[in-house]
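Omission of a single protein chain aside, the complex is shown with its protein chains in their original locations.
In order of appearance the chains are A and B, and numbering begins at 1 in each one.
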Amino acid sequence: MRRILGGIGGALVFPMIAILIAFAIGAVIILATGNNPAAAYAALAKGAFGNPAAIGRTIVNTTPLIFTGLAVAVAFRTGLFNIGGEGQFYMGAIAAAFLGVSLGFLGFAAIPLVLIGCVLAGFLWGSLPGILKAYFGAHEVITTIMLNFIAIFLTAYLTRVPLAREGPIPGTEPVEAAIRIPLLGLGLGRANLGIMIALLAALVAYLLLWRTRRGFELRAVGLSPGAANYAGMGIGKNTVLALAIGGAFAGVGGGVEVLGVYGNMDLPFVRNIGFNGIGVALLGRNHPVGVVLGALLFGALASGAQQMQFDTQVPLDLASVLLAVILLFVTATKIVELILGKRARELVSGTRLERGLGS
Amino acid sequence: MSEEQSNTGATGTAESPVVLEMRNVTKTFGPVKANDDISLALHRGEILGLLGENGAGKSTLMKILYGLYKPDSGTIVVDGETANIRDPKDAVSRGIGMVHQHFTLIPRLTVAENIVLGAEPRKNGTLDMNRAIRETEALCERYGLRVDPRARVANISVGVQQRVEILKTLYRDARILVLDEPTAVLTPQETEDLFSVLKELVADGLSIILITHKLGELLGVSDEITIIRDGKVVDTVKTAETDEGALARLMVGREVLLSVERDAVETGEPRLVAENLVVHSSTDAEAVRSVDLEVRAGEILGIAGVDGNGQVELAEALAGTRPVKSGTVYLDGEDVTKLGSAARQGRGLAYVPEDRSHKGLVQDFTLSENNALKTYDDPLFSKWMFILPKAMRRKAAENLEAYDVRPPDPDARAGSLSGGNQQKAILARELSGDPGVVIAAQPTRGVDVGAIEFIHRQLLEQRAQGKAILLISLELEEVRSLSDRILVIYDGKIVGDMPAAEASDEKLGLLMAGRGTDNEEESA
Partner (left out) sequence: MEDFFGSIGPILAATIRNATPLVFAALGGMFSERSGVVNIGLEGLMLISAFAGVVGAFLSGSAWIGLLFAVGAGLTFGLVHAVMCVTFEADQIISGTAINLLALGGTGFLMVIVFNQGGTSPDVEKFSPVAIPLLSQIPVIGQALFDQSLLVYLMYAMVPITFFVLFRTPFGLRLRATGEVPEAVDTAGVSVTRMRYFGVALSGMLAALGGVYLSMGILSSFSENMTGGRGFIALAALIFGRWHPIGAAGAALLFGFAQALTIRVPPEAVPNEFIQMIPYILTIVVLAGFGGRAIAPAAVGKPYRKE
């Protein structure tokens, strides 16, 4: 029992320190703009959780981050850095925009089919850097960045030309109301059942990693490729699968966003959803439960920021700054070491990759 | 013989002035006293051997000398002056040069670039490469070191790379040279070349500390030997006044047990057979060349050889974790060449790899997960696509108990265990499945004496049960004392094959050096 509690305590140390540093820096910035940090943060909290509409916005912001956070976490557990969440999310979204219209005749029953299509789109797009890494030795950090842009330009083209809606309004043809993911109601605004799908995805990720044979292999490859190879697990196969499965999580996230929030796809679609997924995953120490909590924090910051700007004249971009600072510090081993002593290095295991890009 | 060599080879005597003294040096890491009140003195023009087992504290002491560690207490005196050495820069400015066991060379740069790095000759602020090359050539000439300054380090042999490391220190005017286990990576010929270079250097007035755990080598080259055990200086002796047995006693602290109790076992059918096996290394060089071997039931077949002669590749090819270029592997008569490691495990092959940190165990997995590393998809531990952690934990607890792994806690992280216990955990996993064939590659590397005895007993126990065991080891003593039959591998080829009873150190040593009388190809 003590070990479990110690483990959880250790797991929380890094994120908490990063969050505290970020909020402290944020407070200094707010002071510098001539505002009261306490008032600004209070407004932030109010904007995130103060009323049903605020909670609804937070849920809407949290949902996609859970998916892209999982996309990063699953790959990370396999020792891979998936910076391609953005592109995988876009590919899932464009698949939903396309399938949502072409399968529209099926009505409500189309939703699972569309989402399966999104899973496939993300899976295939994610498998590309996996294949490039496993069989051509191209580092996944670079290829996933490049594939993000390729996906964005590809969806831009598809949105602009073949899937464009009639008339002057840009974007793809909207899907039928019947195959939109149902809203949660309760005055939560645009918040929809997509959050349930996201939580289900987190559960699936947990079971996959810690309760299945595939997950056992993925984790073994991630922690020690040499030992995994020694034990007869295919490194190449697991590399491809890890990035592909990560892509599938991001892909279904894109689909949920289209079917749940917008009803179609238009560019700019969402910005930095993949990059923020990295922060979410690392804040959550690449554990599905942590990812959900990390996404909630990021989502709450994003939705609270508007209220903060409205109430205190602190520009809402402060939220993005806070997120960036959290990300900046969340892997900074040495800072925690300075605070907690050498023992800290053990705590960070599982949140960093020791490999370089050159080998 | 050793006496003669040390007298002619080195000019240093106890009467020469002391150039370096380390006085009462103590250094602790947590609860471990790595250096406990160590004192030693180095005279001008002498080669001082620093002898000790792995982990005795030699490297720590030298890292203190080179400013890489800060001692808890003690002083260093260079040329009669107390030297405060805080970093390698201070050490270099005091004329101390160090050749580390693992070279610190940059493969993509040239020899000359590597040598001048950090102390570059300049012309108007720019890098004067021509002068760097000239100066390198001059040094080479002076000490008879053949090295091409323009060659890329990636393209030169290990022996030449070591010369580059020595040149780096000479270029910085080192007068005291420390070599940490310099022969570990060298062939016997290269070792001899190195020693003649060292004698050249001391003849020129340099003083050398030679760190090693190979006592035989020291007898041939050193003037004095300081023996360290458990972080303390045990004794300092004149090389001329000692012998191998005496040194071994000082180093290990007891009479070395050279023989292991072995019962006679009837050998049976060949169980693991390799025919004409060719295997490539990770850099795609031919590492194993047309090897034939046969391991029979009830025997331990030992493979002796210097590190890096194809042992790793051979073991991996037999175990199925490395693809075979050509040739055939039979397991109990079945051709398993095309099968992967998982399939071979399923047919009763156990494999204790030479690298327990990066191959044998997933350090961040629990012992329970490690225990199931190969069998997680067996019906015992899995159902449909799921694994059964409880069953894994139960089985692990059983194994850990049986093989005396401490702590016997299935939830402990493998990386938290000592080397010996990690190795026992691997043995538990590999042997508990009742395999027919065991490949044990360096099973006792870097583990404590108690664990060595335990591991040796286990291997003999397997032999007594009629298993076929292939033992690959760099420790000649281990191969000799455990094996029924010994093969010698050199440059990827089997160059010797004899019953253990007929093997002597000298005979094996010559074969390991590629000087076998029955191997005419080598001389060509």
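Before moving on, here are some points about what is shown:
The working rule: contacts are C-beta pairs under 8 Å (C-beta built on N, C-alpha and C of every residue); 3 or more make two chains touch, one makes a residue touch a chain.
From a predicted model like this one, the values you see are computed outputs, not experimental measurements.
In the complete assembly, the contact with the undisplayed chain comes from A:278, out of A:66, A:191, A:256 or A:278. Among the residues B:114, B:187, B:375 or B:442, only B:114 touches the chain that is left out of the figure. Across A:132, A:202, A:218 or A:295, the single residue that touches the chain missing here is A:132. Across the interface with the omitted chain, chain B contributes residues 63, 68-69, 87-89, 92, 98, 100, 104-109, 113-114, 116-120, 122, 125-127, 168.
Contact residues of chain A toward the unshown chain are 29, 33, 81, 83, 132, 136-139, 141-143, 145-147, 149-150, 153-154, 156-157, 160-161, 272, 275-276, 278-279, 282, 315, 317-321, 323-325, 327-335, 352-359.
Simple rule for what comes next: only the chains that are shown with their structure count from here on.
The touching residues of chain A, when paired with chain B in their complex, are 3, 210-217, 219-220, 223-224, 226-232, 349-350. Of all the residues in chain B, the ones that touch chain A in their complex are 319-321, 340-343, 345, 351, 353, 355, 358-365, 369, 372-374, 376-377, 382, 385-387, 389, 411.
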